[in-house]
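Of the protein chains in this complex, all but one are displayed in their positions.
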Amino acid sequence: MKFLKRLVFKLYVLFLMGFTVWYGMFMYPLIFGFEGKEEAAESLRELSHSKSADEEMFDRLIEEQSRTSRTDLGFKVIEQPYIEGRFHHIGFSVQKDQASICVRCHGNVPHNKSKELRSFMNMHAFYLACETCHMPAEKGEPGYEYRWYDKDTGKLVPNPRVLHDIEDSYRSAVRSYPTYGNYGAKIAPGIEENGKFRWLHGKKDMAFVERYISEQERLDQEQKSQMKRVIHRGVSKEPVACKRCHNEEGQFLPFARLGYPPRRTDELTNSSVVGMIQKYKEFYIPSFLTPGIEDDDEDKEEQEQQAEE
Amino acid sequence: MNACYSYKSFALLAVIVSLIAFSDQVPAGDELNCVMCHKHRGLSRIDENGEFRLFYINQELFDSGPHRRNKCKDCHTDIDRIPHKPAKKVDCAQQCHIVEPSGQKKFTHKPIADTLARSAHGKLDADGKPKPYQDDFPECKDCHDQPFYRPISVYKGKVKSGVSERAVTRCKACHTSGDFAEDFYEHVTSRLRKTRFPLETIEVCAKCHQDPDFRERHELDDVVTTYKQTFHGKLIALGSEKTPDCLDCHVVAGENTHLIESQTVPSSAVYKDNVPTTCRTEDCHTKAGANLAGFQTHVTYDRKKYPLQFYMLMGFKALMALVLYFFLTLIFLELLRRLFPNFTFIKEKSVDSSPQQKKS
Partner (left out) sequence: MPRYDPIVEKDGKRYFFRFSVHQRVQHVILFSSVLLLAITGFPLRHAEEPWARPLYDFMGGPDLAPLIHRAAGTVLLGLFVYHTIYWIVLFIRDDLGKLKAQGKLNLRTGTRAFFSQEMVPNMKDFHDVVHAWKYLLYFTNRPPRHEKMSWREKFDYFAPYWGIPILGPAGVLLWWRDEITHYVPGIVLNAAYIMHTDEALLAVLFLFFVHWYNVHYAPEKFPAATVWLTGYLTEDEMIHEHYADYVKVMIEQGLEEEIRPQHFGGQEYNW
């Protein structure tokens, strides 16, 4: 008993000694720091000297990554992601795709070649997995099944509720603001075998990508090419064209099964969207419906980009 | 070529018309049905300079401010077709389709732009020559994003944020058409108080005035940090709307907030002779003596500029360090001593003979 008492005593004394040291460190900035800001400003000044514009942009991006803006209207507070120089409000943050093997390298905003289309295609990349358009089933083979997967976990999820909110907003007399495209899930191809569903790209493929990324620096160029070839196996040269979904006769994606209600489906396969695509094709770029094939102009641009890299 | 172009335009017009015809719910400001694409959160790209460009429009938030009565094309005048090429920068001083009700003239932000040009933030100096570092001088978008309404309601003497449905109902008795009553109510009551929360105003100024490089170029003190160390700044940080932000003291009396002048200009609100008046304005330190102006607001603790403050600060820091670390060391050693109660270099005789010592 006495021994235990002494042990507790000694431990407590040791704890207090630790506390004393901590307090000394805690006080230090309060006493010697200039409210903590002057020093920060000073070090920032040192940092920002002798930096090129590009370096500054990199720093800014890293800083901005977690930066939000806060607007207090008194009756509500709006927190939203901050983008330098943006005038219009964004309103909410989005879920980034953590589950796609393509996004690991190509990012969430992958399209940048075709000037006229890149924003549209990035818009689609928000709710369509890359494989959906870039890895269609070969001719003559049975087609894939398309389902929604969760952007965080990659697991199969039910059709997004937001699609119904969108449908309801068409009918409701009160103005409502459903969000388009931000479903927290993406449509991806898979295979149904013996009543069991599996994704076209599963955990195994993710493991390949992870290994490639972690080993990248140790590999030589040939090995890299070999591995990339394996990872990209099955990627089609010609992606699925816009009109394969946006047409009235029969769609590449099973809209109804994916949870698109009739009115919304109609909107996507009918006049407004299809009409725009059609006119666009005629008056802007004849190669519009086959976006994989670029005109000369863009080839040049790409070469320049590669030269820069 | 020309003919071809006009043919294209005609066809496009047809597209546009058909688009309008087929979309059921087009917001007030969206005749072109721009939102057909721009409502998508993912409409974005990374541009040639590596900047992330997001083309998404949050309609709900767009509808929460005075611009909701504008069509997209009112500001983005160069867009006449969809899909379109990259849009030009918006000129806020251009006329838009909204008619300013008091004078029946088309609305424009030009008077504001003119005021700004006269102020310390204008790009030209008094002689009409460009000031150095032209890029540092702000344009509309550098301080403003899409404005929001911040309406208030008053009922039985109780003021709170938000729209008063009671009041709108009364307006609607006569002003029945469209959303006029709602718009007018929000527009006017937002003007009864500051349209931005003070903390947000300070952040706007801080964008430039806290940037070390910017301050060095223009030989300015860190006024934002020093402001945040005043009672004014601290109370605002704690959520008060009653203490002054930057604009309350720096805007020239009787002018709109865009006229801020350098302290060297005699008409400036912070010109030496005007400070007492600025402090003693009707809503602030009304009872104060003129000496209150002698209070130094933006104290940087620079030794040469603010010797009194500098030496006082250093004195207190030295005192604190001395007292606190002395006792901290003492306590640390005392605790250590408790772990080795009997160890000593020199034993005292009187102590050796104590019974307790023998026991342990």
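Miscellaneous remarks
Chains: A and B, in written order; residue numbering restarts at 1 for each.
In this text, a residue touches a chain if its C-beta (ideal position, glycine included) is under 8 Å from a C-beta of that chain, and two chains touch if they have at least 3 such contacts.
Owing to the predicted nature of the structure, the values given are computational and were not obtained by experimental measurement.
Seen from chain A, the chain kept out of the figure touches residues 5-6, 9, 12-13, 16, 19-20, 23, 27, 30-31.
Residues of chain B in touch with the missing chain: 228, 231, 233-235, 237-240, 242-243, 285-296, 299, 308-309, 312-313, 316-317, 319-320, 323-324, 327-328, 330-331, 333-334, 336-338, 340-348, 350-351, 354-357, 359-360.
In this text, only the chains that are shown with their structure count from here on.
Rounded to whole angstrom, the centroid-to-centroid distance between chain A and chain B, based on C-alpha atoms, equals 30 Å. Across the interface of their complex, chain A is touched by residues 8, 11-12, 15, 18-19, 22-25, 27, 33, 36-37, 39-46, 50-64, 82-83, 90, 141, 144-146, 148-152, 160-162, 196-197, 199-200, 210, 212-213, 216, 222, 225, 228-229, 301, 317, 320-321, 324-325, 328, 331-332, 335-336, 338-339 of chain B. Contact residues of chain A toward chain B in the complex are 10, 13-14, 16-17, 20-21, 23-24, 27, 31-32, 34-35, 37-38, 41, 44-45, 48, 54, 57, 69-75, 78, 83, 85-92, 94, 109, 111-112, 116, 118-120, 122-127, 169-170, 175, 177, 179-182, 267, 270-273, 275-276, 279-280, 282-284.
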